[in-house]
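Structure first, commentary second.
Note that this complex is displayed minus one protein chain, with the remaining chains in position.
What follows is subunit A.
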Amino acid sequence: MRWVLPDYLRDELPPAAEHLERLRRDLLDLFRLHGYQLVAPPLIEFLSSLIVGGEEDLRLRTFGLTDQLSGQTMGVRADITPQVARIDAHLLNRRGVTRLCYCGPVLHTLPASLTATREPLQLGAELYGHGGVEADIEIIRLLATALERARLPAVRIDVGHMGLFRALTEGMDHERAEALFELLQAKDSAGIENFLATTGAEIDEARAVSLCALPGLYGGIEVLSLARSRLAPLPAVVRALEELEALAETLADLPLGFDLADLRGYHYHTGVMFAAYGANHPSALALGGRYDGLGAAFGRARPATGFSIDLRELIARLPLAPLPGAILAPAVDDEALEAVVAQLREAGQAVVRELPGHPLEEWREAGCDRRLVQRAGQWVVEPL
């Protein structure tokens, strides 16, 4: 059983591997045209720089190993975003706006969902140096364009705001805020009420009422006005709602929804967050959001926002067209034939050079659907 792969790992075969690569190039080209510069951080680095702050979730997902050279613990990245934040904060060190993009494999010790691979191909774009909602708007629009380019348009982009949760749990100890966060992700209203009732006291009435209201605040744009009336008007709450309102207005042409309790993704997020859904798919296609301050771990706090997509997941959901077949060129030594082969390749056609001793049937199996034959002194392409 040597051919068996470990659970949640897969080979990509033709034509999926080819489609995956084309999609990668397409999307990176798209990002380049929007001014996002490509970076390529290493697959493994010291664990202490991959996991900054108390990212328990990310730590659990990261494979670790010992570096024989330094004796330190290294991790195989489970997320590229912190690496890109390190590059922006510490290496590029630019003062103004920096737009970066990347694409590379990451490894997860545990699959992110029941159907996920443990080796996603993470593609993403990150915008540093602008704290205003304009940056969030640009990133969400770029995500929508990217999904359209992949021919898997988002039918819904759900937006939330980490600032609400942060404001409502300010001063609460980490462990309790974490428990509350989990309940909120499950929209477990009964659990939240019970949690606040049994371990309350540390939180004032207005915040408790607001926290209980959060799980119900999802739906269309009407959610924002509902939130205005149901959430305590703390300055940070009002600021967050104003950002969401500005965003809703500017992105009115996108299928936006709002879910003020949905804060999936990693805990480094601080502001506007979003998840894009495709038609008929039980989970999100892409996640993203604002994570101001992650750069502080690398010496320089920077406003930051971005998104990432697992290209393997995307490819798995796309109907894959068969790739055009190749043209078989006979194994003869002929200058005219060489010229024709060169022309065809120049025009983007795959030409396969025949090797002696193999029947035509095998060449068909190898992906050839046409061949070059000599007719009246001319080399012409005919069906195989």
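Just so we're on the same page, a residue touches a chain if its C-beta (ideal position, glycine included) is under 8 Å from a C-beta of that chain, and two chains touch if they have at least 3 such contacts; residues count from 1.
Operating definition for what follows: contacts and distances are computed from a predicted model.
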{"item": "Listed names \"CoA transferase subunit A\", \"Heme exporter protein C\", \"Beta sliding clamp\" or \"ATP phosphoribosyltransferase\", matching UniProt entry of the absent chain", "value": "\"ATP phosphoribosyltransferase\""}
{"item": "Contact with the hidden chain (one of A:Thr145, A:Ser189 or A:Gln374)", "value": "A:Ser189"}
{"item": "Hidden partner chain, touching residue among A:Pro105, A:Pro153, A:Gly219 or A:Pro330", "value": "A:Gly219"}
{"item": "Among A:His90, A:Arg156 or A:His267, residue touching the chain not depicted", "value": "A:Arg156"}
{"item": "Missing-chain contacts mapped onto subunit A", "value": "113-115, 155-156, 158, 186-191, 215, 218-219, 257, 259, 262, 277, 279-284"}
